[in-house]
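My questions will all concern the structure given below.
== subunit A ==
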Amino acid sequence: MTNFKQIEENLKKEAKKLLEAGSVAVVLAYTKGADEKHPQPFAAKKADDVANIIFNEYCNHNLARYIVRYAPGTKIAVAVKAADSRAVVVLIQEEKIKRENLILLGIPVSGMKNQKTGEIIDEKTTGGLTNPVVYDVLLGEEIHTGKPVSPYTVLEQYEKMDKDARFAFWKAQFDKCIRCYACRKACPMCYCDPCFIDQTKPRWADKSPQSHGNLMYHLTRFQHLAGRCIDCGECTRACPVDIPLYLFHKKVAKDCEEMFKQAAGMKIEDKLVMVDFRVEDSDKILE
Partner candidate 1 sequence: MEFEPKILGIACNWCTYTGADLAGTTRLKYPQNLRVVRVMCSSRINPSFIFRAFQLGADGVLVGGCHPGDCHYNTGNLYARRRLAVTKKILDFAGLEPSRFRVEWISASEGNKFAEVVKEFTEHVQILGPQTKFKIAGVS
Partner candidate 2 sequence: MSIATPFLEMSQAIVDAGGEALKKCYQCGTCTGTCPWTPITHFNIRMLVRMSQLGLEGIEDNMWGCSTCKFCVDRCPRGVEIIDLVRAIRSVYSMGGMLPQSLRAFVGSMSARGNPWSGDQEKRNDWAKGKYPLYTADKEYLNWTCCTSAFDPRNVHVAKATAALLDAAGLSWGLPSTAVNCCGESLSKVGDSELFERLKTNNLQFFDNNEVKKMIVASPHCLDTFTKQYGRDYKVIHLSELLADLIKAGKLTPKKDLGGIKVTYHDPCYLGRHNQVYDAPREVLQAIPGIDFIEMGRNREQSMCCGGGGGGLWMEKMKGERLSDLRIEEALATGATVLATACPYCITMFEDSVRTLNAEDKIKIKDVAELLLESLDINVAEPVADVCTTS
């Protein structure tokens, strides 16, 4: 089990060092919220802020979400768990941020918990990873459980479903959507401003929370996140009506990995699969 206290200490120490030395303008980490189960993202800007930093098993927020809020060129340190680090990699690939402006404080962790249900989320939404894929400082020992978890096992029961049943399942889910857009707010990849759904030219879908508008919103969002979603699961945890969006994202990620032989956000040098091609891509992917 991860020693959360130890990581918190190391995080504070590193943050302090960086802020004191002035090597970063801000350290993105977590701080106390309403209670232990609801920590908040936190931007430490002075050495004194460091005292407020915490880290526990409920610190799920993907801090990569907040990097793009700072002006280009700002030096930023970010605490990154496995999925967060992948989000950072995608943002670098997409040229939203530059690697040299980042100091990545890597957190190897297992045993993170869902704030609402308290269940351990490792196998569901971390892409099966426990260690960050890229970092400058590691705040704990790398974790090697020896048993690699397939991030896609959870999909099996849905893949097996009959099409009509699957449609009914998703229809019921999407019909719940109240269009609060918490999913896109939580998503580190959803930095579009404005989002396609807020457009008036064209108006892609109805803006009120109705069945068909919801379907259009979600399906298009899945398409836009294809090859980019890094399976942090934040969309799902943010959802007030508990739509298991992560399942759909995971399925698209799985298909992309099978078709294009590459998982999102694993290596900075990788090309973005949806704005790339290979001449030898098979027509089979269209079958």
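The candidates came about this way: all candidates are chains of the complex that A comes from, given by their letters.
What we mean here is this: a residue touches a chain if its C-beta (ideal position, glycine included) is under 8 Å from a C-beta of that chain, and two chains touch if they have at least 3 such contacts; residues count from 1.
Note that the coordinates shown come from a computational prediction; the quantities given were computed from them, not determined experimentally.
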Touching partner of subunit A in this complex, picked from 1 or 2:
1
Residue numbers on subunit A that touch candidate 1, as the complex places them
158, 163-171, 196, 204, 212, 215-216, 219-220, 222-223, 226-227, 248, 251-252, 255-256, 259-260, 273-279, 281, 283, 285-286
